[in-house]
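Dumping the structure here so I can ask a few things about it.
A protein chain is absent from this complex, but the other protein chains hold their places.
Chain lettering (A, B and C) follows the sequence in which the chains are written, and residue indices restart at 1 in each chain.
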Amino acid sequence: MGKDNHAAGLWRALMQSRAIWPLLALVLILIVAGLISPGFYEIRIVEGRLFGNLIDILYRAVPTALVALGMAVVIGTKGIDLSVGSIIAIVGAVIVWRIKMGDPHVAILFIALGAGILCGMWNGFLVAALGIQPIIATLILMVSGRGVGLLINQLYGGTDPSFESAFLQGLSTGSIWYIPTRLVLAAGIFAALWLLIRRTALGLFIEAVGGNAAASNLAGVNARLIVFFAYVLCGLLAAWAGIIMTADTHTSDPVSVGLYIELDAILAVVIGGGSLAGGRIYLGMTVIGALVIQSLTTATLISGLPPEYNLIIKALVVLTVLFLQSANARRAIHRLVYRRAS
Amino acid sequence: MSDSSTSLRVEMRGITKAFPGVRALDDVDFTLHAGEVHALLGENGAGKSTLIKILTGALERDSGEIRLDGTSVDFQSTGEAQSHGVSTVYQEVNLIPAMSVTKNLALGPSEGWPGVISWRKARARARAKLARLNLDIDIEQPVGSYSVAVQQLVAIAHALDNETSVLVLDEPTASLDAQETATLFDIVRDLKQRGMAVVFITHFLDQVYEISDRISVLRNGGLVGSAMASDVSRKDLISMMIGRELGEVEAAYSGKASPQTGKEKLVAKGVGRRRTLKPFDLTLRAGEVVGLAGLLGSGRTELTKLVFGAIRADSGSLKVNGKEAGSHSPRRSLAAGIAFCPEDRKAEGLVGELSIRENIMLSIQSKQGWLRRLPRGQQEQIAAEMIKALAIATPDAEKPVRQLSGGNQQKVVLARALASRPDILLLDEPTRGIDVGAHAEIITLIRKLCSEGLALLVASSELDEVVAASDRVAVLRDREKIGEIVGGEIRRDNIIRVIAGDDDRQH
Amino acid sequence: QTIGFSQVGSEGDWRPAFSANMQESAKDYGVDLKFANAQGKQEEQLRAVRAFIAQGVDAIIIAPVVVTGWDQVLREARDAEIPVFLVDRDVDVEDKSLYVTRISADFNLEGKLAGAWLAAESKGDCKIVELQGTTGSAPAIERKKGFEAVIGQFPAMEIVATQSGDFTTEGGKKVMEAFIKSTDNLDGICASFAHNDNMQLGAIQAMKEAGLNPGKDVQMVSVDYVPAIKDALDDGEANASVELRSAVGEFIYPVVLDYIKNPAELDKWIVIPSDLHTAD
């Protein structure tokens, strides 16, 4: 009896926890994918690294997850950053340009991160200092950033933007102890970010500013600085994603690299339980959100369906996940089923 | 009582409502007759607002029955309740700040959906409604540009409708001055005469006796009892509310004899801002309580904000602890040991999504800087201390403040200011919505802090509170400080005389 | 002479090269080129053409985003007596006299060339994976049609998997990674056909990372012939690429300038030859 109660309590706690629905969605997608493609869960070692669909999902989710983490912080301040795709484009162009200029590749890593920080500072300046609405402020960099990328490409001619760099490609496509390097690095970044947000007071300040900027100001929080910082952080994380993506294809394509990644990133944040109204940051859940999106993409790719179906499948799955998250909808479904049964 | 059962307007039976972790209402009965004013009393978090939210369709009940004029009703929305003649002024001022007064007053459940609005008529109606409350304001300005008190009056005007048969007022007088309160009561009496049933929630016992016919008391979600107002003494009422006797803390403060002796903590010289407040001089000393008195819109809020740096002064100089405070901002003030408790807890005080603990920590943490995060254990300890000291009714410190009752939210704002251990404390309407027991405890607490050297500035629309607590009173009129009253001179009539302007100290 | 040129966009490696060539060779022909980039949106293109008309240019060159929707604006150009030339993609108008001529390569032919090469190479027996361009875009549709027209002739040739790589290297790489898994390391696959080189380059990377030998285990054929694919061809990682010339200024300007000087009826399609390049 007592045990039963305990189990029921646990079950209720589980059902009420934010984490359960996105995780459930992830598991479901993986199960469906396994049904579609029998070898889906297979993991082998090829060319000195783990190889398989599950690894692929993790591997491919890294850029989206990084951008989504930055987005989660910005959304926490009640903002939004549409320019992350453009930042990726700029970072890519900068990398190729500096490589063609013959800089040491380690230095290029920092130059690229610097470029991302600079972009973030620009966004932060517009939002925090000039007080422009975030969506419009970042739209400016969104429309012009890819142009900046093209312009940087022109600095070295731009007709053949491909390059070879053992160091940078190592960061992106290499592996350490059979594990893809980018996963190891991403885990490190996640840990660092978590420490920064949760082990300093930054997280509290960001959430306070996102929840009520006027009140936070009166409570002594420097709301503008916090907002500025959030955009810089987002720029930095987008830059890291840009480095990985550029090194992955060893080419720079400012016009189409990371197109629509901002939408996926926002989606990941929301699937992870974040609200665009600001005020809360869920880092771990954001990563789960990114994994949901990537496993969906991977599953669609291997499903063999023609590409015309990709968007519809994505829409339906996203809606289903959100339905499950909505208590109201669950109640309605429950009522419907219950009535049917009785 | 038998004759009144014929005019039974509202009957609530066995109302129960639980929120996660709290049983807000437990099997509560409540009745309301036509032509009566029924006061609903109880401590902060007793469940008063919850009860009326259930009555008016703003919240769903878990169980129980509501009858309106004998027929069972189940309002799904406040709009539905309004169309059945139940209008409400909720506790937090609920208006649309960005919309003009006219538009706010025109809002409501719409008859005939795509209805076209004639703004000419809407304006006329708005003017008429406000005129009834003796409120003369520009009705084309956004509501948010007016002070909380004016907003409160507009919210009351919104609820006043001739079609209404039940009027519910949840702490309508919390931020009103005596004069506005008197106007409101005249209206309520008039409505009562015409057979309207009124529910009135307040923490001011004087007002309860002044206006109400019957009293119901809630405690911890349960109904303690109902009685005719004439049958219960003040003392009994208090013990019904808080479940014990209240000590004589409310007695007049006798320590007013020693003004101007403490160390000067804060000296303002000619501080002012164009279009906001004329330059003023003000000194706050350690161990001294300075009250701010004035009418609605006289600039009390502005004065406290200027001192705190929430509004930037464009003239004058400010010395804090003997040091010139250059460019003044909330952050700098806090670092210099000033704490501020704003009057509008919803807009400027609390971060609703964050927990009680996080809200309390905000000021201390920003004083510490972002890198030196207080360890979780210490945070919990401070929060627990504050919850205990101010008697915040909550199951635990992790509850989002949004979910607290109004009075408990106000206590959290106070708790944040106190937790930062200030030497100078600026309070703007600090006791808005706080119950009798907690009010007494807070005053005791603040006096204790003053005796330890705290300098206190308190702006309040409750003149009695100002009189009772202050060593010195600064009086404001029309955005100008017009005088100071010291020591034994601090009496209600003196202050009113200065405000009214037949005092030679003016200009 | 002032000539207005409305370009589709600047995606991939090929189109920027095309734009740059148009802008640079304009100088050689003494043309004042008004360049407008539609960023893949037809509405931007219509706006550009109208603005050219308002400006009173001497001729308008359009690289259409879409084939349909041109009747109205071309009529306006004719009313303003400004000749219109098409480059790159075609338009679908009822009245063919609304434009002077189309000077371009043939997407359909490109697909056919690729298909024919593959049929010859594999002796008509080949399972193919296809990397499509952006879903719904003209080159994607035409190249697919052309390619399918040829392999349809060979019963043993078959597309076993097809997905959109959005004309990008990144997209090509992702799609190929998925193909590798869904076809068990491209088991039994003899060729990869990509609608442009960028996607093929991504696919090559994906195969190399999976330990496969692109160009040897699998025939790699694509369209565009951008500089990067040349290297791949030299390294034997790609097998064939159909050239879509980007240096087309020399084909286009003479025709336009001639026409402005003396307007004479021209063929409705002046085809710029597409060459097939292979590793050797």
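Just so we're on the same page, contacts are C-beta pairs under 8 Å (C-beta built on N, C-alpha and C of every residue); 3 or more make two chains touch, one makes a residue touch a chain.
Here is the rule we use: contacts and distances are computed from a predicted model.
Between the listed names "Na+/H+ antiporter subunit C", "NADH-quinone oxidoreductase subunit K", "Sugar ABC transporter permease YjfF" or "Sarcosine oxidase subunit delta", the UniProt record for the complex's undisplayed chain reads "Sugar ABC transporter permease YjfF".
Although it is not drawn here, the omitted chain touches the following shown chains in the complete assembly: A, B, C. Considering A:64, A:77, A:217 or A:310, the position touching the chain not shown turns out to be A:310 (whole complex). Taking the complete complex into account, C:55 is the one of C:55, C:97 or C:153 that touches the chain left out. Only one residue in the set A:270, A:283 or A:302 touches the chain that does not appear here, and it is A:270. Which of A:139, A:196 or A:225 touches the hidden chain is settled by the complete complex: it is A:139.
Although one chain is not displayed, subunit B still touches it through residues 58, 77-79, 81-82, 88, 90, 94-99, 103-104, 106-110, 113-117, 119, 140, 142, 158, 275. Considering the complete assembly, subunit C touches the hidden chain via residues 4, 7, 9-10, 16, 19-20, 23, 33-37, 39-44, 46-48, 50-52, 54-56, 66-69, 71-72, 75, 92, 94, 134-138, 141.
Within the entire complex, the positions of subunit A that touch the omitted partner chain are 82, 126, 130-133, 135-137, 139-151, 153-154, 263, 266-267, 270, 275-277, 308-316, 318-319, 322-323, 325-329, 332.
Everything below uses one rule, namely that only the chains that are shown with their structure count from here on.
The geometric centre of subunit A is 44 Å away from that of subunit B, both derived from CA atoms. Note on chain placement: the centre of subunit B and the centre of subunit C lie 70 Å apart, centres being C-alpha means. Taken residue by residue, subunit A touches two or more other chains at no position, since every residue touches fewer. Per the touch definition, subunit B reaches subunit A in the complex via residues 308, 310, 330-331, 333-335, 340, 342, 347-354, 358, 361-363, 365-374, 416, 420. Remark: subunit C residues 9-13, 16-17, 20, 132, 135, 161-164, 166-170, 173-175, 177-179, 181-182, 184, 198, 201-202, 205, 209-211, 226-228, 231 touch subunit A in the complex.
Residues 37, 39-40, 46-47, 51-53, 56, 60, 150, 153, 158-162, 173, 245, 248-251, 253, 255-257, 259, 297-298, 301-302, 304, 306-308, 310 of subunit A are the ones that touch subunit C when the two sit in their complex.
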